[in-house]
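All protein chains but one are shown in place.
Note that the chains take the letters A and B in the order they are written out, and that residue 1 is the start of every chain.
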Amino acid sequence: MTVAVRSTRRAAPRKPSTQSMWRRELARGKSVLIGVIAAVVLVIIWYLLTLPGGLIQPLFLPPPQGVATQFITMLSEPYLGSTLWGHAIASLGVVLEAWALGGIIGIPLGIAVAWWKRARWIVWPLFQLIRPVPPLAWIPLAIVWLGIGDVARVAVVFVAALVPWVMNSIEAVRSIDPLLVSAARTLGASEPQILMRVVVRTGLPTILAGARIALGNAWTTLVAAEMLAATAGLGFVALNASRVLDLDTLLVAMGTIGILGAALSILISSAAQWIAPWAED
Amino acid sequence: MNTTVIKTGAPMREADMNDATPKMEIRGVSKTYTTRKSETYALETTDLSIGTGEFVTIVGPSGCGKSTLMMIAAGLEEPSTGEILVDGSPAGPAGPKRSVVFQRFALFPSETVAQNIGFGLSVAHVSKVERTERIKEQLTLMGLEQFRNSYPKELSGGMQQRVAIARALIVRPEILLMDEPFAALDAQTRTVMQEEVSRLHRRMQSTVFFITHSVEEAVYLADRVVVMSKRPGRIKKEISIPHDAPWRTGDIEDAMTYGDFNELRKEIWDLVREEITTH
Partner (left out) sequence: MTQIKSASSTRNRSVRVASQPFVYGAVTLLCVLAAWFLATDVLHLVGSSFLPSPVTVIATLFGLTVQPFAGATLMGHLGLSLARWALGVGAGILLGVLLGIVLAWLPPVRAAVTPIFEVLRYIPPFAWVPIAVLWLGASMSAQALVVFIAAFPPCVINTQLGVSTVDPILTNAARTLGAPPMTILRRVVVPVAAPSIFTGARIAVSNGWMALVGAELIVGKEGLGFLIAQGQFNGDVAMIFVGIIVIGIVGTLIDFLIARAEVWTLPWKTDSK
């Protein structure tokens, strides 16, 4: 998937565009207000459409208050073995484990591939072999080989996270200005010093961008993995709820997946800001 | 201020000027780039000596191989023939004996001004106490105290180049190599920086090898101007500038008011122009 490195470009913040009669920027307060109104209107439409005898049957889309009630209930009452908290923690545990493992292996691998020829000859072809296959396609193999326990899920999510970790670590080394390496050398730095202090440190923002993509990929893949092989977790809840046509629970699971995904993304972005405050923005 | 601490290399004495061993010697150096299809002569066999405490500038048309010569002198590129001597012995790989100031600053973006300046000391495992002391001296010398904790991206071009110069000076190089250091700066900043480098050189008696494409800059700063031909580069002429030239104490704008300065400038410009217009 070329997504890995390319998405860093997508993530680049927009340049503020100069004013033009065509697309006049709104004041910040005004645009927040419009956003809030739009969201409220959407919920009201949802509510009206799902009123008893309304246009949409609850089997197709349940009313918002039903979803909200179910959400609150699930926070305290177990559903399929644990509360919503329990399922969320199960999901987060697998994701963070696989994501961290991906970083521990992916960063040195990417740096090695970009820095040493020999490593590249061995690792790169294998990596290219694995890369085009969507991580999900490994799930059946992982289940056959590793069973339906945590290990299989961690393995699949790990593969999903590994690709951006490696790609961005490679990119981090590749995008180093050779002049910086020259400058370090004329100041007396040794090869290991150049690698650690100049190459890795300067490339840190790119690696951190990879970390963010890896976390997003991991979360996406985990949801699917939990639908195929799990006994807990939000994806497991979603699929089981849909099997018994329990749309309230299904929407609660989907919403929780979305909120946690957003929270992870925001967390890692602020962590990156904190770790590499010098990064070009 | 105690200038003996921050000076680069050995102090210049009269004896050094007459010393038979130059600070740096470029001996029989040439460079040919070989690709599978062709060979490109970048630099013809070149000999050049730079005395202790001397400020030598090289001017030439762009692409004449002067940057190649600089990279070889710094030890960052291998010559096809010849060798570089420092104090009479082979210089070896790049290192802090010959520190370089690059045109594009080459500051480490992830390090603060103080960390950038101290880079050469920390990789050499100089004690923290001494490091702090020497960084402080450089910050003072370059007027960078208030930026010590800033990152390079927060500084103007002129300030960034000050950091780069401080970073090159702190390791006490035998010779300071400067590769068109002011080419990326705006005109006013450049004038100020030229004057500062001139002042620094007079105060510290450092040995400097300086590449530029600006004839004024070359004449203004140098004890000796070396004119290079177009590619493949070779030394066309060397012109000594009087040690007591009156423009050395002012800035380059003042220098332009001196008749001698303008004559030298004209003479060198004519030499350079031949290289640009002839085929």
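Assorted remarks:
Methods note: a contact is a pair of C-beta atoms (placed from the backbone, for glycine too) under 8 Å apart; a residue touches a chain by one contact, two chains touch by 3 or more.
Owing to the predicted nature of the structure, the values given are computational and were not obtained by experimental measurement.
In the complete assembly, the contact with the undisplayed chain comes from A:A114, out of A:A114, A:A155, A:L204 or A:A272. Think of the hidden chain as still there; on chain A it touches residues 1-3, 6-7, 9-10, 14-15, 17-20, 22-26, 30-32, 34-39, 42, 59-60, 113-114, 117, 120-122, 124-126, 128-129, 132-141, 143-145, 170, 173-174, 176, 178, 181-182, 185, 191, 219-220, 223-224, 227-228, 235, 238-239, 241-242, 245, 247, 250-251, 253-255, 257-259, 261-262, 265.
The rule is simple: only the chains that are shown with their structure count from here on.
Chain B has its Cα centroid 49 Å from the Cα centroid of chain A. The touching residues of chain B, counted against chain A in their complex, run 74-76, 93-96, 98-100, 102, 104, 106, 108-111, 119-120, 123-124, 151-153, 167-168, 171, 177. Taken in their complex, chain A has these residues touching chain B: 177, 179-180, 182-190, 193, 197-198, 201-202, 204, 276-278, 280.
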